[in-house]
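First comes the structure, then the notes that go with it.
All protein chains but one are shown at their positions in the complex.
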Amino acid sequence: MAEDKAWSTSAEITWCPGCGNFGILAALRQALAAAGLEPWQVVVVGGIGQSGKVAQYIGANFLHGLHGRAIPHALGVKLANPELKVIVVGGDGDLYGEGGNHLLHAFRRNPDIVCLAHNNGVYGLTKGQAAPTSSPGFAPKNREAGTHIPAFNPLAAGLAMGGSFIARGFAGDIKHLARLIGEAFEHKGFGFIDILQPCVTYNHVNTAEWYRKRVYDLELESHNPLDADAARARILEWPAEGDDVEIPIGVFYRSRRPAYETCGRPGQAVTRLEFDIDVVKKAMEEFR
Amino acid sequence: MTDITLAIAGQAGQGVDTASELLARTLVRSGYHIFSYPNVMSRIRGGHNFTAVRVSDRQVYSTPGKFNALLAMDELSVREHRADMVEGGTMIAEGRMPSIEHHGQSSNDEARMTIETRNSNDRGRGERADRPTILRVPMAEIAGKHGGSKTMANVVGLGALLALTESGDSPRSRGRDRNPVQSPFSKLRNLLKERFASKGEEVVRQNLACLKAGADHIRERRVTNVECRMLGQSATGNRQSGKRGRLLLTGNHAIALGALASGVRFHAGYPMSPSTPIMEYLAAKQAEAGLVMEQAEDEIAAIIMVIGAAYAGARAMTATSGGGFSLMVEGLGMAAMAELPVVVVLAMRAGPATGFPTRTEQGELLFVTSASQDEFPRFVFAPGTAEEAFCATNRAFELAARFQVPAVVLSDQLLSDSLWTVPSFNLARTRVSSDFDESAWQGRPANSYRRYAITASGVSPRLRPGFRGQLVRSLGSEHDEDGFQTEDKAVRVKMHEKRMSKLEAMAGAMEAPTCYPEETADVAVVCFGSTYGAAREAVDILRSERVSVAMVHLCDLIPFPRERMTALLAPARKVITVEGNSTGQLAALLRRETGIKADAQVLKYDGRPFEAASLAEEIRRKC
Partner (left out) sequence: MNEVNLVIAGRAGQGLQVISRTLGRMLVRAGYHVFISQDVMSRIRGGHNFARVRVRTEPVAADGDKAQVLVALDPALVARHLPGLAEDAVVVADTADGLPEGLSATRLPLADIAREHGKDPVMANAAAVGAALALVGLEPVGLDEMFESQFARKGGDVVKRNVAAAEAGFRAIMEEQQRSCPHRLLPPTTQGDRLLISGAEALALGAIAAGVRVVTGYPMSPATPIVEYCFRHAREAGLIVEQTEDEVSAANLAIGSAFAGARAMVCTAGGGFCLVNEALSLAGMTEVPLVLCVGMRPGPATGMATRTEQADLLFSIYSGHGEFPRAVLTPADAAQAFHAARDAFGIAEKYQTPVIILFDQFMADALWAVERSSLMSVVSSPSSVVSNTAAIKPYSYRRYEVTENGVSPMLVPGTPEQLVYADSDEHTEEGHITESAAMRVLMVNKRNAKLSGIMQELEGPKVEAEVEVEAEAEVEAEKETLVFCFGSTRGVVAEATARLRGKGHEVAMVHLKCVWPFPAEAVSGLVGKGRKVVTVEQNYSGQLAQLLLQECGLRVAGTVRQYDGRQLAVAEVEVGLEELIGAKSG
């Protein structure tokens, strides 16, 4: 088993001090170490943005692809070689905006991929624009676009699309988050975790303190994640401006469905199949 | 020499496509060469589609001219194609009465038709010699009677059409096949048996009954067609090509087979005419060939998945058309930056935007050569025939893998949808190299693998993620040799030059342009892609008129064969480019790369393919 510290790289970390990404990175490292995986067995697929850089810092194989496209990149990897442990890491703009369509279909497909969505409600690397998850009333510096519409609720979308593992974590609670990621690792299907995180530079509404005051663990409320109705109710819990509704974290919903890469597929790593010329010969005969 | 055209026309949903494919295959099995071009409207039902099947005893490469016989499944087809018939051609048309009519009358003008009814034996005499004979066959009705459903009307029609190939001796002898083994009619019977065997005996029986009833309907009438009858008579000739025999397949299928023969393991796509059959074919082959076909939610996802699969180590491809390719442009650059081999088939249709979804054009040559931001090496192949499409697809996979770059196979609706007769592909000549030398990495120190190691060739050794002890880091940002993101300008320069340095060796790996029938002549006709067929046949026509002309066809287009083209075109008195677009993209590329300015251009952009005869005429005017 690889040690926690083995899950790191020589790359310089270019996040702001105090960034919620550090918590997520730490939790992911803990979960990986606990899962007994070797770095070479894992592929981290990163989107573009500060969050996607996790791929560069985790010390596993990585495919650091295009903005918004981490999920299809990951699906390509997983379908070609189901033996790899594939983890998607992206931001809210990345996974919910640019790549929103892919996320909807990932819930439907249910590949055995863990998806960590860094949700800080704002665009960081392009300097402070509203993100799909920005709350109404959140007024980023000089901008108001996007803030007159309800925030995107990835968990509700996941439930509606038949998602099989729908969870939310908090970057400020590393232990809890590491455990959630661990559960997602064990889940045979699309293990989706929306991770609340502060942005110290651009989001002055949803700060670490703001979250810390509001989050509570679903498990302590004896929530039954197999109950879709209960999950729906919990998923819709979110504080409106000024009210003090609390924010649940943990696994909202879980169901058993076959993983996509096992459905009507060769069921093995096609990357390792030997070329068989007889297949071609036979195929050619059909055109006589 | 036989070179005739049989056409089938009707509405979408009337089985024109199936009937023409059956007809073409029947004739191939009878020893002929076929070129069959579907002319399809972009709709599911109704409208007007037709497919012209050109039949010859030598290899044919381009779309048919006028029709010797037409199977018209509806009345619109009769009206639409009167002008397309050769002198004295024969139409077999849906309908009851009268039995025979002539061109030039409205079909419901029964009185006149009756007066003008004549036997085709009168053809060639009198003032109406140019009019086609119209034979009415109540196909739907017969199908209902013998097949239990009017959907078999196309088989009835085929029977009638093939009856024209029989000699018009006595009605009695026409009742049977004179040579039950060799005649096209018997070949079609066997074909129907094969085709419907899986659907049960009853379906086979119905089809055969429909076929025979349709044929009998014509046989009873003692009509025939001289050119068509040639098909029946010469069907015993020795026209099988070599030991391997012939295949009849579309360009799309040739590409898909080429992919199989290259060890493709992953295909992701999103349906878009005219590329969709590639995806459908590979989907059907998943289990047998050990490949994954994923229908993506959009074209963006398709190419991105392909990149993921290539990263994982699978030979991977996608196929699309112009609009889909537009959405894949960013992914193309991603593959280039990550140095992952992906193969993209771009089957062009008339644009911009949705344009003509089911019609042909060559309007994306310059788009594919410069698509995606910044510069990177890429391959572009523009095969001219189905056979070349098969080979070029194999080259695309091999060379993409060897140089770790994206490769585009540029097809178009003409190449993709047409049915071609090709000699059975020579698998001894296809190559499937191993893309990984993993044994070299056994026992190396852990974490010593560098995905983007600088090498003399610019190509770094590849490993598949999941290799014990080594990590594989691929990315779309500028990076160092280890695969970590960098903003260092010296590293940027080194990496950019590493990628671009592949170009020279890539150019060396390309196949030379095809010169037909010789390298030099007074006039050089330069073309790419599917224009091959019409250009080649136009050259034949012109040379038969003693015009000194030769064709230079580019399949391996990018990296552009600069020196070769310069040398090839230097002796020509005139350079004429022929291409299926409105702005002369090949001419522009030729001048950009070699400085050679085409003396004249022949352009076509009406959504229809070039025809050899009219192309020859255009070239003649410009030489």
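For reference, chains read A and B in written order, and residue numbers begin at 1 within each chain.
In the analysis below, a residue touches a chain if its C-beta (ideal position, glycine included) is under 8 Å from a C-beta of that chain, and two chains touch if they have at least 3 such contacts.
As the structure is a computational prediction, the values presented were derived from the model and not from experiment.
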| item | value |
| --- | --- |
| Given B:R82, B:H553 or B:R608, the one touching the chain that is not displayed | B:R608 |
| Full-complex contact with the absent chain, from B:G251, B:G476 or B:G529 | B:G476 |
| Candidate in contact with the missing chain, chosen from B:G263, B:G333, B:G384 or B:G483 | B:G333 |
| Touching the absent chain when the full complex is considered, from B:S36, B:N225, B:T318 or B:T369 | B:T369 |
| Identified contact with the non-displayed chain, of A:W7, A:Y123 or A:F275 | A:Y123 |
| Among A:T9, A:N61 or A:T201, residue touching the chain not depicted | A:T201 |
| Contact footprint on chain A, counting only the chain that is left out | 14-17, 48, 50, 66-68, 93, 97-100, 123-127, 129-130, 132, 142-146, 201 |
| Those residues of chain B which, in the complete complex, touch the missing chain | 41-42, 300, 321-323, 325-327, 329-330, 332-334, 336-338, 348, 350-357, 359, 361, 363-364, 366-367, 369-376, 475-478, 487, 489-490, 492-493, 496-497, 500, 581-583, 585, 588-589, 591-592, 595, 597, 605-608 |
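Methods note: only the chains that are shown with their structure count from here on.
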| item | value |
| --- | --- |
| Distance between the centres, which are taken as Cα means, of chain B and chain A, whole angstrom | 43 |
| Sites on chain A touched by chain B in the complex | 9-11, 38-41, 43, 45, 48, 53, 55-56, 59-66, 69, 71-81, 83-84, 101-102, 104-105, 264-266, 269-273, 275-277, 279-284, 287-288 |
| Complex interface listing, chain B residues touching chain A | 28-29, 245-249, 253, 257, 260-261, 263, 265-266, 268, 285-292, 294, 296-298, 300-302, 304-314, 316, 330-331, 334, 338, 424-425, 427, 432, 464-477, 482-485 |
